[in-house]
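Apart from one protein chain that is not included, each protein chain of the complex appears where it belongs.
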Amino acid sequence: MEEKTNTVSLENQEYVINMGPQHPSTHGVLRLVCSLKGEIVQNVQPHIGYIHRGIEKMCESLTYQQIIHLTDRMDYLSAHINNEAVCLTVEKALEADVPERVKYIRTILSELTRIQSHQLFWATFGMDLGGLTCFFYGLRDREMVLDIFEETCGGRMIVSYNTPGGLMNDIHPNFQKRVKDFIKYFRGVIHEYDDLLTGNVIFRERSMGIGVVTKEQAVAWGMTGPTGRASGFSCDIRKHYPYSAYDKVTFNEVLHTEGDVYHRYMVRMEEMRESMNIIEQLIDNIPEGPYTVKMKPVIKLPEGEYFQSVETARGELGVYIVSDGNKNPFRVKFRSPNFVNLAPLNMMSKGYKIADLVAIGGSLDLIIPDIDR
Amino acid sequence: MNKVPYDFSSLTAWIDSSLRATMSPGWAVAVEMIMIGVAILLLYAVVGLFLVYAERKVCALMQNRLGPNRVGPGGIFQTVADLVKLLFVELVPIKNADRILFNLAPYIVIVASFMAIGALPFAKGLHAIDLNIGVFYLMAVSSMGVVGVLLAGWSSNNKYSLIGAMRSGAQIVSYELSVGLSLVTIVILAGTMQLSEIVEAQRWGWFIFKGHLPAVIAFVIYIVASTAETNRGPFDLAEAESELTAGYHTEYSGIKFAFFFLAEYINMFIVAAIATTVFFGGWMPLHVQGWDGFNKIMDYIPPFVWFFGKTGAGIFLMMWFKWTFPRLRIDQLLTLEWKYFLPINIFNVLLMALMVLLGWHF
Partner (left out) sequence: MENTQLTAAIAALVPDAEVKHGRQFVEVTVKSEKILAVMETLKETKDTSFDLLVSLTGMDWGTDLGVVYHLRSTVFNHMIVVKIMIPDRENPSADSLCQVYPGAEFHEREVYDLLGIRFNGHPDLRRLFLDSSWGYPLRKDYKDDVNIVSK
């Protein structure tokens, strides 16, 4: 089979640098082959596939309950939201009505997941730019969320708490109190994040005006999530196609228009606060009731195609299931947000310096296993 | 002049006379040189070890964790353990690297910092050499370090090292201008370049108080510029792990890497020591004119305690910078120097000269 060779070409005075799969600041196993002229980036080609595990192929031989466990391992920082996506697709296909209690708990856990994902983003973004202390402060606070997950769901990062029809188990009796304590603590501490990084003049110089994406480019390339919202593209699935308990809460969709690294960062900072607002509206009103709907042990979806999007911490995750009536799906496709957000990296970094490439890559907040699936 | 309780010139004179009594003058000088060399080596090693440990503890303090706390009580032998490990590390020979320059580079960096330590006054009469062009000599020898950096990057035969060395070289050479001009400001205030005279002139008030506004500006510029010169803190893109692995010393392993590593901490020490000598009075205690009792108490504390205390405060400030701020990009760094610091510095020199002529200082 004829393969075109690498498109990174060498002209005079250009040289090729490899930010290899093992690199402190590509977040995961991502290889960026950059062609530079001095300090200026001419061309960036991402090479992926180092962690391709064939998840979509594997799903064709698993049952619908087993697929949930694979989704944890795609975008592991939005594990709960990924699980929810598959569960919602299956429940929509079966036209099952999940109890209100389940919807509330799923929403609360999703928002907690979003907060801890953005905390990790803050920690690693600061570290990439050189403010190494940010890593410790961000992770210190994230530990509280992970402890809540561990107590209720049984796992810190790999949760697998959702199941088609509801939840695996009811929430722990301490859950509400711990979440309220966390919100109170975090509201008092989040100003540290702004004091340390947001207002810092060095940080602003490194991030304002870098890697600008216009709204038309964001729509054309399909960039969703905080990356798209920083360019003014209103793409929040929670607002446009509400699911679970999102139609019962009021929150703002954080939009900026400048589309540079700084505003992608600011969108995530503000989203953390919005998530806390959502949790506060729900945490005291969790209705009583069963935590799952009775499902058959062997789930078979009726023949047809089903699509459901959810808003993960990084963008729109779309689950497309094609079923032929058997207990295993015929085809499962995950439209992963990171896969789509990575594609315009070349377009975004042309003409900037190599230090900016690190900042741009960090602001996209990529999780490589989600790209490779 | 009040009698200074701690005067080491009598000690050094005694050593000198006893040596000359027992052997010929040539030999006496040779033995003295060896003694000074050994003393500075010991100082180098001890200060280096202590600073590495202090950095890790200070960094941990700011990052909400403990730092080394297992090797020895409170982790004080951690650096020794690291040094012993580095001695055992395999020295990976580099293919196609320029062997002589590759091995020479760390030594040049060390030699530059040695020569600078030799001129610093630790207490009255306690310095290796008291040149009448002390400040000028210090600026000259600290510039030698850049040669070592460039040699290291070039001879490693590695794209990343070369980029790191070029960046680092440009950075050091640019910021030397600012450092030099800040020191020139103080020389104008003091009227002499000799370090012992500068310290003596601060008996009744440190220069940062005496030369109020221009001295404060000079100090601020000095501390930022020298952080940049030592490749530390927010100016450490030459060694930015997130971007180019380790910059100019990527290819060095084992004891040669230890040299670069130590040299960086000793440079930080030297820079802080120069700052204390010219701005904060060196080993001179804090005296207030007219408060005799207070001055007597201040005099009771030994001068090298003063010296190391002030230097320690300066070093803590530099460590604080590193662990708080993100990194500057190379073009922002050079913009800062050439477009901001240099004009401010030149203006400051003129301001100080005006002040001295009009006598508007304390």
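Here the chain labels run A and B in written order, and each chain numbers its own residues starting at 1.
Please note the rule applied: a contact is a pair of C-beta atoms (placed from the backbone, for glycine too) under 8 Å apart; a residue touches a chain by one contact, two chains touch by 3 or more.
Because the structure is a prediction, the values reported are computed rather than measured.
Within the entire complex, contacts from the absent chain reach the displayed chains A.
Contact with the chain that does not appear here is found for just one residue of A:Lys37, A:Lys57 or A:His191, A:Lys57.
Within the whole complex, the absent chain has one touching residue among A:Gly259, A:Gly318 or A:Gly362, and that is A:Gly318. With the whole complex as reference, residues 1, 3-4, 7, 48-49, 52, 54, 56-57, 92-93, 219-223, 233-235, 240, 304-307, 309, 316, 318, 320, 322, 331, 333, 335, 339-340, 342-344, 347, 372 of chain A touch the missing chain.
Here is the rule we use: only the chains that are shown with their structure count from here on.
Centre-to-centre, using mean CA coordinates, chain A is 46 Å away from chain B. Those residues of chain B whose C-beta lies close enough to touch chain A in the complex are 62-65, 159-160, 234, 236-237, 240-243, 323-332.
Residues 15, 17, 24-25, 39, 126-133, 135-137, 140, 196-197, 200, 202-203, 205-206, 353-356, 358 of chain A are the ones that touch chain B when the two sit in their complex.
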